[in-house]
Structure formats: structure tokens, C-alpha cells
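Here's the structure, in C-alpha cells; my notes come after.
Our next item is chain A:
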Amino acid sequence: MNIHTYEKLWLVGAMLLIVGFIATVTYGAVGVGVTMIDDSEETIDPTQLDEDERFSEPRVEQVGENEYDVYVVARQFMFQPDPIEVPAGSDVTFYVTSADVIHSFSVAGTNVNTMVIPGEVSTMTVEFDEPGEYGIVCNEYCGSGHHAMEAMLIVQPEDEFELEEGEN
Partner candidate 1 sequence: MSAYIDDFPEEAAVIRAAFWSSFVALAIGAFFGLIQTLHRTDIVRIFDSTDYYTILTAHGVFMVITFTIFFLVGVFTWAVTTSLDRGVESLRFTWSWYLLMSLGTVFTAIPILAGFVDSIDMSADVLFTFYAPLQAHPLFYIGLTMFVIGTWLAGADWFRSWWAWKSENPSERIPLPTFMVLTTMIMWYIATLGIAVSILAFLLPWSLGLVETVNPLLTRTLFWYFGHPVVYFWLMPAYLMWYTLLPKFAGGRLFSDPLARVVFVLFLLLSTPVGIHHQYLDPGISEGFKFIAMTNTMFLLLPSLLTAFTVVASIEHGARQRGGEGYFAWLGALPWREPAFTGMALAGLMFAAGGFSGMINAGMNINYLIHNTLWVPGHFHLTVGTAVALTFMAGAYWLMPQVTGKPLASKPIALFQTVLWFVGMTFMSNAMHRAGLLGIPRRTAEPQYEGFEFQAAVGSVAELDAQVAIGGTLLFVSAVLFLWNMLITSFNRPTETLPSNVIPEPLSGSDDSPAVLDNLKLWTLIAIVLVVLAYSLPLASIVDRGGLFGPGGDAFPVRLSPTLVAQLLVDTVQEGLR
Partner candidate 2 sequence: MRISRGALLVLIAMSVPIVIELRTVASFVGIEVPLSVTLALSLLVVVALVFWATLPPKQEPESTG
């Protein structure tokens, strides 16, 4: 097979691009520490969330000095709890599941974004350094009221934050 020299050059260039892309993504995973949503949680019956210790009462929970867990239920067409309030300077782990169809939990304008699939629990840990307010949207079509499915995430200044009991 006779390949023109210029095309061979391009073949090398193309392979460099491909390897370079894979290398960048690997750097993001290993060097920066960006982890993917994975299969670390057990499956759950979406019709039995009321019985579930974590999701019967969607809430923010303090689990360490600067560590918080947030249990979120996405359902047609709302998120619980809403708003979600966490303090700045904390590591927050979200556990998100769906009570009905496939949704997403996406903090608008950030890299906090996950699919929410009934039966599965999405987990992700996020560091919030600065106070601020973010919109949360469902970015997967979930039915005729999809465009109304939103919530707020409020990162409070550390000294103003207070965890409410039974918040939801």
C-alpha cells in the first residue's frame, strides 16, 4: 500500500492529537483529581424512598468538621431539599436519586453535573470555597413540566451558616 508522504505526516499528527487528548483527560483525573460519577452505591427501589433512611428525609447533614452530606431526591418536577444550604470552605458530598423517571442534578454554570437514574444513587464530592448562590436545573427531559424543575444551592458565609433540624 502506497501512502503519500504528506498523508503519513498527517497520520502522525492525528495520532499525536489522540494521544494528547487522552493524556490531558488522564491528567485531569489523576493530577487535578476530577473523579467520575461511578457505581459505588447500591441500587435502591425508587418507589420505596419513604422507607429509606437517607432519602425519606432529604436533607443536609454534617458528618465531619468541614464535611457535609446532602441527600437529594429528584422527582417530577422538583428537587428536595430546596434550597440546599451549605457553608463556604466545606467539602460537600451529594447523594442524589430519583423517585420516578430519569432526571439530572446540574448546578448551572459549574462543573457539578450528574444524571439521576431511578434505582441508582449518584454521588459526588465538591469543595465550596467561596459563598455564593447557584441555580440547580434538571437538564434531562423528564416530562411535560421539565422546564419548571429547578432549585437553589446557597453557599453561606461560614460564620452565618446554621444547620436547621429536620430541614427539607
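The rule we apply is simple: a contact is a pair of C-beta atoms (placed from the backbone, for glycine too) under 8 Å apart; a residue touches a chain by one contact, two chains touch by 3 or more; residues count from 1.
Regarding selection, all candidates are chains of the complex that A comes from, given by their letters.
Source: prediction; values computed, not measured.
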item	value
Touch assignment for chain A within the complex, options 1 or 2	1
Residue ranges of chain A touching candidate 1 (in the complex, touch as defined)	1-4, 6-7, 10-11, 14-15, 17-18, 21-22, 24-25, 28-29, 34-39, 41-48, 76, 100-102, 104, 106-123, 133-135, 137-148, 150-152
